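Worksheet: one structure, shown below.
One protein chain omitted, others in place.
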Amino acid sequence: MRMIIVMGLPGAGKSSVLSAVPKDYKLVNYGDIMFSIAKKKYKIENRDQIRKLDPAKQKAIQAQVGRMLSKMKGKVILDTHCSIATPKGYLPGLPFSLLSKLKVELLVLISAPVDEIIARRQNDPTRARDAQTPQSLEEHDWFNKAFLASYSSFTGAPCIVIFNRQGRLQEAQQRLLSLL
Amino acid sequence: MRMIIVMGLPGAGKSSVLSAVPKDYKLVNYGDIMFSIAKKKYKIENRDQIRKLDPAKQKAIQAQVGRMLSKMKGKVILDTHCSIATPKGYLPGLPFSLLSKLKVELLVLISAPVDEIIARRQNDPTRARDAQTPQSLEEHDWFNKAFLASYSSFTGAPCIVIFNRQGRLQEAQQRLLSLL
Partner (left out) sequence: MRMIIVMGLPGAGKSSVLSAVPKDYKLVNYGDIMFSIAKKKYKIENRDQIRKLDPAKQKAIQAQVGRMLSKMKGKVILDTHCSIATPKGYLPGLPFSLLSKLKVELLVLISAPVDEIIARRQNDPTRARDAQTPQSLEEHDWFNKAFLASYSSFTGAPCIVIFNRQGRLQEAQQRLLSLL
């Protein structure tokens, strides 16, 4: 297994950049796997309910996601969050307990200028809940990079930030493809 | 046990913010425990002598603090440093060897604008030894946040920065209470 992990703030354009990935890569979304497990295990019907499960159940789900990911074969790209801005602070997307189960080859963070992220979120009604002030977005971006460095230290895998600037999506996609 | 760890630069107002914590939380000061152990074990009479102990003895004390903390029950708030500015650099307050013994639920860093921290230190004679230049304080604050991200990656617990701005203590206290 060769796993590349791609992360990014909501509104940084991660999905658009990932749309350029060739078909021989298995593109896996962490949230999708988590939801499918929660659905079976705890009769959950929508994603928001996961957050409301008690922490012990959440941990059980996460552990199961980790086991599933660790068994995957071939070239895998894991699409996930570097950290999630929750009401209790930044929750790491790749805690060491999860990373210890994976063979990580590369850690990629998709980022963009803060004002562009805000504009994209405003134009996307499904992202309304992610709206934040420029200061809080700057802070989240800062912490994402600090998390990235710690994930890299732990795994030994290199880490890179790809900027996905407005009107220059192709450039960001080319940068990602050059890493595969 | 549910442990919340609250950290902050000297002069950021950590004690004032913590004074709002309800009585059902056990408020534990890392330095106090360390001193009480050092007093018994090595006949130490004041805190400054701890720094002068040889490193092997310091490590022995720290290990004992870790064991004590790991046995605590109930809702605990640990009051400690994110990192300590020593003559040899920033000493992490929560090295992984310590964190591995604790069940951490949340990591909180109390911060404040650098000029306000300097003003508070100047008005507090017991803090004279902590006086620093704005640049060195900025650096210390930067490293505290980077340490925070690594503590969070290691434990899987979310991390948050609470700003304790001059004249807005209540706001900072409310923010902390909302996390408990």
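So that you can tell them apart, the chains are marked A and B in the order they are listed, and the count of residues begins at 1 in each.
Basically, contacts are C-beta pairs under 8 Å (C-beta built on N, C-alpha and C of every residue); 3 or more make two chains touch, one makes a residue touch a chain.
Computed from a predicted model, the values in this text were never measured in an experiment.
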### Omitted-chain contact residue, chosen from A:M3, A:V28, A:I44 or A:L106
A:L106
### Message
Could you pull out which residues of subunit B are in touch with the chain that's been left out?
### Response
83, 86-92, 94-97, 139, 142-143, 146-147, 149-151, 153-154
### Task
Identify the residues of subunit A touching the omitted chain, counting contacts across the whole complex.
106-108, 145-146, 148-150, 152-156, 158-161, 178-179
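Keep in mind that, in the parts below, only the chains that are shown with their structure count from here on.
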## Note on the structure
In whole angstrom, the CA-centroid distance of subunit A from subunit B equals 30
